[in-house]
Every structure is written in C-alpha cells, then in structure tokens.
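Worksheet: the structure to be examined is printed underneath.
What you see is the complex with one protein chain gone and the rest in place.
Up next, chain A:
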Amino acid sequence: MIEFKNVSHGPLENLSFKIEQNDRAILFGPSGAGKSTMLFLFNRLKDPEQGEIFYKGKPIEEVPITTLRQKVGLLLQSPNLFPGTVLDNLKYGPSLTNSWEPGAEEKLLEYVQLPLDIKDRDVDHLSGGQQQRVSLARTLANEPEVLLLDEPTSALDNKTAEDIEHVLKELIEAHNLTMVMVTHQMDQARRLGTKGLFMHEGRIQETGELPGMLDDPKTKELKEYLQE
C-alpha cells in the first residue's frame, strides 16, 4: 500500500519498509524518534529530502496532492477543530470536492459514537474526548483508504481513551482500512496492532508481528524501551 525506499528527512535516516493493505501498523519508540515526521510524509504534509515514497506502487508525487491527502487520512495529535459547529467540521473535507451529501453526519457521528444532536453544537463547547471524536469523524468523512493516527488517545483520560480505541477497532474492521498508528501505550499497541515498527533515533530498529515482538524483543534498544 505504502512503501518507503531509502527515505531520509530531518530526524529520519534512510528508511525502507512497506505497509501492506489491511495492515494495522503501530509506530512506537522514544520521543523525538521521528514518528510524527513519518506520518507527515505519508500524508505529504512534507516531502522527503532524500529517497522515494510509493503509494499503491506509484511514486507518491504522481498522485495529485489533494487526492492523496483525502485517501490517506491523518488524525493529528490534538483535535485542531475549525471554529464553528460540529457539522461545519464534518463537512469540511467532502465540501472541498463538492461531495458532501446532506445527512452524512448521521453515519459519521454514529461511527464515533456521538449523539446526533451534537451536530449543531459549537466545537468550543465540547469536552476533549468529544473534540477528538469529532476530529476523527472529520477525517473519516473523506472516506480514506489509509488512516494515520498520531497518538489519538494520549490527551484523553483512560475511560475516553478506551471508548475511542473501541470505535477505531470497529471502524477499521468494518471498512477494511489500512492503519498506521503512533502510540506510546504498549497495551494499546497489543490490542489494536497487527504489525509493529519500533523507531529509535530516526531509524526503524526492529519490526515484527504484534503482539509477538513485544513479548520477545530482539534488540537491546527495544528491550530498554519496553522496560521503561
């Protein structure tokens, strides 16, 4: 689905790896390892200084940027909602291509388990967990094939985090999504991931199946990381 060939950018050094269709990849590793930078490269919020990225076998530059960004949806770490109502936010992506269908909010809010009547609320009046759900629904409104998630639950309390995790799991299964998620919570990685990419100082130090690689770390860096 997505392939990196010898990609270097900022903190990232010479990365080569593949994310296959329907993978649920977990990117994890110490702070500053370059995880967010990697998600930015997937969504083309940045272009690599060196190397090549392929999307479905095609060089990423050959896909029109805005199309790519809609297909490879990115959920940023903080909700970053636009001022206005919940509905305004949900409509944003599809409206860019005039493909918003009135009533679509019903399905979207159901996905993220929010009540329908929240649609006319001002986003400033929502709780952190609600905002993050709206943000997720906003990304889903574009009907992405790949979902990139940057620490989607790190700013939330445990209960809300679990709810969102649950929502994600159902969504990904129901829609056959390919997922790349950054998380610091290893229990979350076990629950959601099928494949792990352990990043350390800009390199992919170790990859493997989840949860297997967490139970049997090969490198000393991963062992140390897991002990913390």
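Here is the rule we go by: contacts are C-beta pairs under 8 Å (C-beta built on N, C-alpha and C of every residue); 3 or more make two chains touch, one makes a residue touch a chain; residues count from 1.
Following the convention adopted for this analysis, contacts and distances are computed from a predicted model.
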item	value
Chain not present in the shown complex, as UniProt names it (candidates "Fumarate reductase", "Putative ABC transport system permease protein", "Fe-S cluster assembly protein SufB" or "FAD-dependent oxidoreductase")	"Putative ABC transport system permease protein"
Touch criterion as defined above, residue of A:40, A:111, A:198 or A:225 at the omitted chain	A:40
Contact with the hidden chain (one of A:78, A:113, A:127 or A:219)	A:78
Sole contact to the chain not displayed, among A:6, A:21, A:50 or A:97	A:97
Where the unshown chain meets chain A, residue by residue	10, 36-37, 40, 43-47, 65-67, 69-70, 73-74, 76-78, 80-83, 92-93, 96-97, 135, 138-139, 142, 151, 154-155
